[in-house]
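Left out: one protein chain. Kept in place: all the others.
Let's turn to subunit A:
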Amino acid sequence: MASMLEFRTPGFNPYAVKYSPYYDSRLAVATSANYGIVGNGRLFVLGLGPAGIQAEKAFDTNDALYDLAWSEINENQLVVACGDGSLKLFDLATGDFPVMNFAEHKREAFSVCWNPIAKDSFLSSSWDGTIKIWSPSRPTSLKTLPVGNCTYSAAFSPTNPAIISCGPTLPLLSTGQTFAGAVPSEILTHDWNKYRDTVVATGGVDRVVRTFDIRNPAGGPVGVLLGHEYAVRRLAWSPHASDVLASASYDMTVRVWSDASSAPQPQPNTIPVGNQLGVMNRHSEFATGVDWCLFGTGGWLASAGWDQRVLVWDAHTLLRG
């Protein structure tokens, strides 16, 4: 673990980190003062250069920031999920204030996801128990999906613009499909596989990462990944390999896994267990964010944690053997 770039966010605890889908050298971090309990938020946009990581821009908000998503149609724009329930669209090219403010959620907005296919929409989920779908150009939501429970995580399918998935107690699709006997406790995060368009990974309070195939909702998980010692806070499938995913956890580690999909046919009636490829244990507080760089040779990750640090590193340095 020799080469690792570091950026500090003094006074602010990161909740999410995301690479720009346009530049290999740009990433954004959503942070909150006082661990997001009370106080301001700050959105950092960071540039990677020969001198390490530099802050290109910072936007301040009145309340904590819990998540962010880059726009898929405008390289300068990104949207954040705010503790006051609002979503704010910032533009790197204009001033210090959001270009749009979307205020409908009644409680903390906790996740945002830009639609990667129908690029003129994004969604948000909130502790108010709803998911809302928005257009970046309209101040009011296009649609509200009542989930009923506090939703920590919601996402569009990367291959079908119409499919939305969400937590918190069971993976659930907007088609109304739920997964039988799937997860015994709250889901805090999930992500769609970038290659296999029916595979979703979930992580949450019970520390186990599970993969599901939406074609077989009654069949239970198709794989489990065991190792985290506390709740799993963030998952990200690799954009470079169909079986690789990264997870960030309250146990302060970020882990890289291979799910069991490439293993030989499993025994009947057993759930395949995936392999942990490596552990990144350089965060000294809860690890809350992890994301893969879309560009280059593959394997570059950014992670963020409540230790007020953003770390950029190459997963290859973790791999055993």
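Following the convention adopted for this analysis, contacts are C-beta pairs under 8 Å (C-beta built on N, C-alpha and C of every residue); 3 or more make two chains touch, one makes a residue touch a chain; residues count from 1.
Quick note on the criterion: contacts and distances are computed from a predicted model.
Remark: of the listed names "Dynactin subunit 6", "BPL/LPL catalytic domain-containing protein", "acetyl-CoA C-acyltransferase" or "Translation initiation factor eIF2B subunit alpha", the one matching the undisplayed chain in UniProt is "acetyl-CoA C-acyltransferase".
Per the touch definition above, the residue from A:Arg8, A:Lys106, A:Arg138 or A:His316 contacting the chain not shown is A:Lys106.
Listed residues A:Tyr152, A:Trp300 or A:Trp313: the one in touch with the omitted chain is A:Tyr152. When the missing chain is restored to the complex, the residue among A:Leu65, A:Ala231 or A:Leu318 that touches it is A:Ala231.
For the chain left out of this panel, the touching residue among A:Ala103, A:Ile117 or A:Val205 is A:Val205.
For subunit A, the list of residues touching the undisplayed chain reads 35-38, 64, 83, 106-108, 127-129, 148-150, 152, 168, 185-186, 188, 205-206, 230-231, 233, 250.
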